[in-house]
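Take this structure first; my questions come after.
Of the protein chains in this complex, all but one are displayed in their positions.
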Amino acid sequence: MLGVYLDNVRKVSPLIHNITNYVTVNDVANVLLACGASPIMADDPDDAEEITAICSGLNINIGTLNTRTIASMFRAGAKAQELGHALLLDPVGAGASTLRTKTALDLVKSLKFDVIRGNASEIKTLALGTGTTHGVDADKADAVSDDNLAFMADFVRDFARSTGSIIALTGAIDLVADASRCFVIRNGRPEMGRITGTGCQLSGIMTAFTAANPEHKLEAAASAVAVMGLAGELAFNAHNGNATYRNKIIDAIYFFTGDVIDGGARYEILQ
Amino acid sequence: MLGVYLDNVRKVSPLIHNITNYVTVNDVANVLLACGASPIMADDPDDAEEITAICSGLNINIGTLNTRTIASMFRAGAKAQELGHALLLDPVGAGASTLRTKTALDLVKSLKFDVIRGNASEIKTLALGTGTTHGVDADKADAVSDDNLAFMADFVRDFARSTGSIIALTGAIDLVADASRCFVIRNGRPEMGRITGTGCQLSGIMTAFTAANPEHKLEAAASAVAVMGLAGELAFNAHNGNATYRNKIIDAIYFFTGDVIDGGARYEILQ
Partner (left out) sequence: MLGVYLDNVRKVSPLIHNITNYVTVNDVANVLLACGASPIMADDPDDAEEITAICSGLNINIGTLNTRTIASMFRAGAKAQELGHALLLDPVGAGASTLRTKTALDLVKSLKFDVIRGNASEIKTLALGTGTTHGVDADKADAVSDDNLAFMADFVRDFARSTGSIIALTGAIDLVADASRCFVIRNGRPEMGRITGTGCQLSGIMTAFTAANPEHKLEAAASAVAVMGLAGELAFNAHNGNATYRNKIIDAIYFFTGDVIDGGARYEILQ
């Protein structure tokens, strides 16, 4: 049922503006192209606002934020919101430093994001106003497991309710929720954590999926999670190291159709 | 006949300074190494001017321009021109925002570029002072086709005449022209458009080709176009997605000799 949202990305081919970190930006661009969207990057404040205006989605990722790009995030974010574009926040490293935590909290306060996507520690930091993050990786104590699933699903729904945003808390088990429904998605492989930027890539395509499916943003965000996870499964080969695995994941998405997603996505919906 | 210009790059191994976007910069560096040149990147204004001085070519790409790097473009550009180095402009996204359009127009006004390389929309924007660009991709209405070939060839020759630069308008059909001659090159594959940065890579190696062939800059620029397009053809495998295809194109160039180019380049010259 989630495959149609990928098919719509390929049909609409949304132009997605990414204000994102320079570590994984090339992979974000290529995975957007792989799923049928078009990427553009601009991070000077003047330029960012105008580039956002010609796009249909804005992906804000604070991975290597600085004073100049933070200004761009607020200006482009306000423009995207004004124009009704898909608007996503990836609060990379929120909880790991004052600047990251404050910037992410201020962005959430100033803007109404369609989706906030992060790992468990980042989302907790935003929801609770403080948190601990092991660098850009989640603290193990924060992980979603079958033992705390009901509790965590309530937690993300509550945060979705208070922000008005879809919350995508991703890890071994992925939760994608609005105030009432929570998708629990079990695709993916642990080896994806040994590649830099699979989270950033997911945020990129999730922006494209919500831009191309404005009437079904929750399902579209869940579909993006399933696409990334399923690509990680199908691209996996125990003989490949992490550099090749990275390429094979993007390659896999390049060939995905809605049918592949419908056949491979493993999820349930908690109401 | 175009192969010798690649052979000369391998002989001379020019050091090429790139003030370029952070999205595709790694691929630009690797493709320069693949064709026998050496890359260096510096974008602080003080540093950029001095680094340009030790190089033999400067590739200015405005893909993720900002206030600081724009200053570097002007200062390094003036130094490159003063020293008689190969000087190329890639006006990424000109027409898509005021800052991009204005910066590209100001650069063309201030500096005499050996080559200006862009897609049809970017070149039109520079030639006409205004334009529409679908982000960093060309507007379909601007594409060169067999129907408008004579008109477009005249257009690029006219713009070459008025700027004194070689104009490389690249797309499905590539045009590389000075005021009198226009190379029409038909290498490449449409799937190259699903990889981020093939245009940026082309600008990088085109700078190296013109630096290594100062007496034959037009032919050298045309040769770079043929090299990139032919690599796209020979590296193509329908089983590979866009991430692997990207690597295979650079790999192909790594092994190219002048003979391969002479055997595979498909072009005509309109006088």
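Going by the order they are written in, the chains are A and B; count residues from 1 in each one.
Operating definition for what follows: a contact is a pair of C-beta atoms (placed from the backbone, for glycine too) under 8 Å apart; a residue touches a chain by one contact, two chains touch by 3 or more.
Keep in mind that this is a model prediction, so the values were computed, not measured.
Listed residues B:Gly3, B:Pro39 or B:Gly95: the one in touch with the omitted chain is B:Pro39.
Considering the whole complex, the residue from B:Val25, B:Leu126 or B:Ala265 that touches the absent chain is B:Val25.
Checked against the hidden chain, the listed residues A:Val9, A:Ala42, A:Leu65 or A:Val108 yield one contact partner: A:Leu65. Of the listed residues B:Leu6, B:Ile51, B:Val176 or B:Met192, the one in contact with the hidden chain in the full complex is B:Ile51.
The chain not shown here touches chain B at positions 15, 22, 25-27, 29-30, 33-34, 38-44, 46-47, 50-51, 54-55, 68, 246-255. In the full complex, the hidden chain is touched by chain A at residues 21-24, 26-27, 63-67, 93, 96-100, 134-137, 194-197, 240-244, 246-247.
Here is the rule we go by: only the chains that are shown with their structure count from here on.
Between chain A and chain B the centroid-to-centroid distance comes to 33 Å (mean Cα coordinates, whole Å).
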